[in-house]
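For chain A:
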Amino acid sequence: MLLSVENLRVSYDNIKALHGVSFQIDEGEIVCIIGANGAGKSTTLRAISRLIPVEAGTKMTFMGRDLLQYPPDKVVSELGISHVPEGRRLFDNLTVMENLRLATFARRDGRAIGKDLDRVSSIFPRLSERKNQKAGTLSGGEQQMLAVGRAFMSGRKIMLLDEPSMGLAPLLMMSVFDSLGEINREGTTILIVEQNARMALQFAGRGYVLENGRLVLEGGSEKLLVNPQVKKAYLGG
Partner candidate 1 sequence: MGGERGNGANSERGRSRFRNLWKPYSRVPLLGWFFGALVAVTLERLAGTPLAQFLGLQKIPVLFGFSVMLKNPVLIPNVILYTLIIYGVPTAVATRLCIPLANGIAASLFRFPMAVTAAAHLALLYAILHVWAEISDYRVLVLRLTLIAVMLTLSLNVINGYMGEFSCSHPGFMALGAYCASVLTIGLFVNAQLLGTASLPAALGPFLFPVALILGGLVASFGALFVAIPSFRTRGDYLAIISLAFLFIVKSLIENLEFVRGPRGLSGQPDWADLPTVFLWTVLCVWSINNFVRSTIGKALNAVRDNEMAADAMTVDTRRTKMVAFLFGAFWAGVAGGLFAHVMRYVNPGNFGIQNLAEVLAMVYFGGLNSVYGSIVGAVSISLLGEALRPLEIFKWIIIPLLLILVMIFRPTGLIAFRDLDVANLLKPKPKPDGEG
Partner candidate 2 sequence: QAQTIKIGINAELTGDIPKVGEGTKFAAQMWLEDVKAAGGLAVGGKKYPVELVIEDNESKAESAVKAATKMITEDGVLVMVGPQASKQAVPAGGIANNYKTPMITPWSTNPDTTKDRPFVFRACFLDPFQGPVLANFITQEFKFTKAAVLYDVASDYPKGLAEFFKKAWEGLHGPGSVVAYESFTTKDTDFSSQLTKINNSGAQVLFTPQYYNEVALIVQQAHQLGWKKPIVGSDSWGSAETVSLCGKDCYGLFFSTHYAAAGATGATKAFIDRYQKKHGYVPDDVAALTWDAMLLVQKAIEDTGGLTGDLKKDRENVRSAMGRITKFKGITGEMTFSGGGDPSKCAVIVRISDKGQFEFYKSACP
Partner candidate 3 sequence: MSRPAFVESAGIEPMVIFLQNLVNALQWGSFYALIALGYSMVYSILMLFNFAHGDIFMVGSYIGFGVSMGLIALASSGVVALPNWLILVLTILFSMFLTSFVGMIVERVGYRPLRDAPRASAAITGLMIGIILETGNLALLGARRVSFPSLIETTTYNVSGVFVTNKKIMIVLVSLLLALALHQFVRRTKWGMAMRAMAFDFAVVPLMGVPLNTMAALTFALGSALAAAAGILFGVAYPVLDPYMGIVFGWKAFVAAILGGRGSVMGATLAGFLLGFTEIFVAMIFPSTLRDLIAYSIILLILAIRPHGFFGEPYSARLRL
């Protein structure tokens, strides 16, 4: 078991966003979380990468280590958890290349960094074309590529992806998912949050359904894809 989350509770200024969410992820899996707007999906990811404080009673372990002991930067640099945040959050004032390089801030393995860079530009050739453009002036989809590429550079144990398909053209979306699959086959576990539930479930092996801050369903993708409840609420009829 790679990541285990038990009784995750989070609130934003008195508004409870998560009321005790528990789930587990094994090494090498692709797991997705689906749910409506405001269900708490992004909040879950933020809690795992320690960007927001959790409430008492929460237990999270990663590779057997207590996640709550780590500050956010160590979560990335020491545990290898990378996070593609909602809305991309690139550094608009840095160039594409600088954004990628910055993601390797805490890495010491110089040679591997070079290789990973090559890998990113082979997955997203557009990025290497634009490597000296400021990230802020990229088109929406290009930014999304950069966000994924950046996460790829920073930590490789597990990637937390918050709506990676948002704003991507169909062709590109497929290629991004293909690349994610490839990254996964190379050994990176993936936890993906998606609105586009069908797409996500087809991609993942397992899924969880989050509603109003609580997990209401879980199971293998095939099972969820045919679940009438899921079908009705998240797959568009």
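Inclusion criterion for the candidates: all candidates are chains of the complex that A comes from, given by their letters.
In this section, contacts are C-beta pairs under 8 Å (C-beta built on N, C-alpha and C of every residue); 3 or more make two chains touch, one makes a residue touch a chain; residues count from 1.
Only a predicted model underlies this, so the values are computations on that prediction, with no experimental measurement involved.
Which member of 1, 2 or 3 touches chain A in this complex comes down to candidate 3. In the complex of the two chains, the chain A residues touching candidate 3 come out as 49-51, 71-77, 82-83, 85, 89, 91-94, 98-99, 101-107, 136, 150-151, 154-155.
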